[in-house]
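Note that one protein chain of the assembly has been removed; the remaining protein chains are unaltered in position.
Let's turn to subunit A:
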């Protein structure tokens, strides 16, 4: 059951922004008319199927494609022996582009079969015979963790304030524990898929891309083309969660295949292939040490992270970010150590670093509150920082206190029993848990066209920018924004996005999409009106709308382009979205099965452009957080380096029955330090803290502290 109880961000009188407009692309989607990447109608396509290495480290000594080539319908079999030379430093992530016989991870792409049908291609892929020279792989994280070293990434250098180790030594009360989070996979509903179509020297790539311009530049550089020779078309995206932010080998292999067979090619990954093709959320071991005085004032906060990256490349998710800014402690230490493994390159995964880091930090906060015999909300309030502790900057706005207080009231926190194991209902133990979360808020450079058209007295506007809609509601909020800025009804606005032929825009990544897109569209609409006023040469007492000017000045077509970036002075503030999460869990006493009966997220994320799509973002993030807490885990067999969890029957995302009552409340605020509209972004913050709230609730229910996700029944017996 899902209840709708969202509070609008502001009293937006007479504006359509801020109101719960249903998705303008909703009908297209539910009627199957939205053409996702490979749905795009294309004449005479061939089908490509990738095949993969079955060792984790070593090299291919022989690859025999003769049987596959003779198989019915096969047009071409591409391997490192006949693939064209590509630029492997062009920005495609994870290697695996058939450029050498070397193998760095199990399931690395080693070839592509192109055939008349998908079935023929898949069958022929089984007929390829590969011989390897196998090397011992680095596959056992538990053992390798001891050899982890300082990352190359400067952002991950040791960050010290005061002397946390010393403060821990002399502390009244402390917690020092290791929290473990498993490898997770993004598994968007739509697997990564591409149609590549060459037109002379130009290639069109219909491809699911969270960053349209990023996909364009990476594909161009890798294929040794100029960006203008590559067009990315990505009008609809069936989810991405970070895995479609950077682009992976499959994108350029589609282009290579299309070139080699001289025909458009469709290449879609299978669900099984998704496990080792498009990144993953890395395994993290996080030691969190907290010290406090007897009355609950933090004196030390240390967060020491050990994780893994790939053999050829490094990616370390910023698990220490929440610990940097959430609480006021005079002594702080954040460190990262990383070890290379024969595994696909980890990558951005919803709430990168914050969702995993907050599990460690917010669990430890709960553990320390318990030791202090303090209510965990009160404990957090007591350590609320006035300024960003990591850099001393003032907050552009910080809503943690409101989120906690309003949430406690709405959730009925007072019913929580402080002692664990005290609330039994039949065969269940019931517990309440709380946590906080945060995610940075930024506007990124973006440009947009607004094109006005008049037909008699009917004025319509078309908005164009290379933005992405991951299924989040970008189309809708941009139509709302333009409708208000132009003072036109929303049905007169035509939003066109997801095409690199449009003005360049930020990606729908890192929670910058809504802020960057809405602000540039707003700017473009104001600019077009300004330009129409200037063009009229008249002076107005009351600012006329663009539509009125088009009519009164008898203009039939008019357009402009705006280029926007974060407001000047934004860098003087620390800008973040904040939340507080409340979970009620029921734990089956005999079987250890956990049900999240109620979940409430209270979020302060600036101006909420559309409470309906915003709420979907939050409860979507919460739902993945429930998966992170209870069910999701990818397991490697260290003997081979393959994933033993290899389909959605083994990798458990929550089912409908796992989700109880979900409620989202937004704090009324506008934060205009960084952008004119006062928007902060909500894509990531919805998952941050969720796992900790649930683990804390499980502790409150049972007295068992689970520090190793996911909390499956066996861990509660």
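What we mean here is this: contacts are C-beta pairs under 8 Å (C-beta built on N, C-alpha and C of every residue); 3 or more make two chains touch, one makes a residue touch a chain; residues count from 1.
In this section, contacts and distances are computed from a predicted model.
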{"item": "Chain not present in the shown complex, as UniProt names it (candidates \"Sterol carrier protein\", \"Putative membrane protein\", \"ABC transporter permease\" or \"Xanthine dehydrogenase family protein subunit M\")", "value": "\"Xanthine dehydrogenase family protein subunit M\""}
{"item": "Residue of A:330, A:421 or A:592 touching the missing chain in the full complex", "value": "A:592"}
{"item": "Hidden-chain contact residue, picked from the options A:453, A:652 or A:668", "value": "A:652"}
{"item": "Missing-partner contacts on subunit A, residue numbers", "value": "54, 72, 119, 122-123, 126, 272, 426-427, 590-593, 595, 630-631, 635, 637, 639-640, 642, 644-647, 649-650, 652, 654-658, 712-714, 717"}
